[in-house]
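The block underneath contains the structure these notes are about, expressed in structure tokens.
This part shows subunit A:
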Amino acid sequence: MRFAGYVIGGWALTGAVLLAYSLRLWQRLRRAERLDREA
Partner candidate 1 sequence: MSLLQEAALVAGKDLRIEARSRVTAQQILPFGLIVLLLFAFALDPDRGVLTRVAPGLFWVTVLLGTLLAVGRAFSIESENGALDGLRLSGLDGGALFLGKAAAVAVELLALEALLAAGVVVLFNVGLAGLAPLLLGTLAATVGLAATGTLYGVLAAGLRVRETLLPVLLLPVVAPVLLGATRTWEASINGVSGDAWPWVALLGIFAVLFTGIGMLAFGPLLEES
Partner candidate 2 sequence: MTLLHPRLAGALGWTSLAALVVLAMFGLWGAPPDRVQSDAQRLMYLHVPSAWIAYLAFGVTALSSALYLWRRTRSPVWDRLAGASAELGVLFTALTLVLGSLWGRPVWGVWWAWDARLVTTAVLFFLYVGYLALRRVPSAVETRAKRSAIAALIAFVDVPIVHFSVNWWRTLHQQATVFTPSLNAHIHGVMAFTLWWGVLAFTLLYVYLLDKRYRLEALEEDRDARELAQAIDERVQGAGVAAPAERAEVGADR
């Protein structure tokens, strides 16, 4: 593939960013639900 670095890099970065955001969101949500239950 020509420009493979840019292409693969872009797709990998997108996947990583979306995954990281989702993981962080789930983590914050789990914590919030736990605190909600304890209240």
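One rule holds for everything that comes next: a residue touches a chain if its C-beta (ideal position, glycine included) is under 8 Å from a C-beta of that chain, and two chains touch if they have at least 3 such contacts; residues count from 1.
The candidates were selected such that all candidates are chains of the complex that A comes from, given by their letters.
Since the structure is predicted, the reported quantities are computational estimates derived from the model, not experimental observations.
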{"item": "Candidate number, among 1 or 2, whose chain touches subunit A in this complex", "value": "2"}
{"item": "Footprint of candidate 2 on subunit A - complex, ascending", "value": "1-4, 6-11, 13-15, 17-18, 21-22, 25-26, 28-29, 32-33, 35-36, 39"}
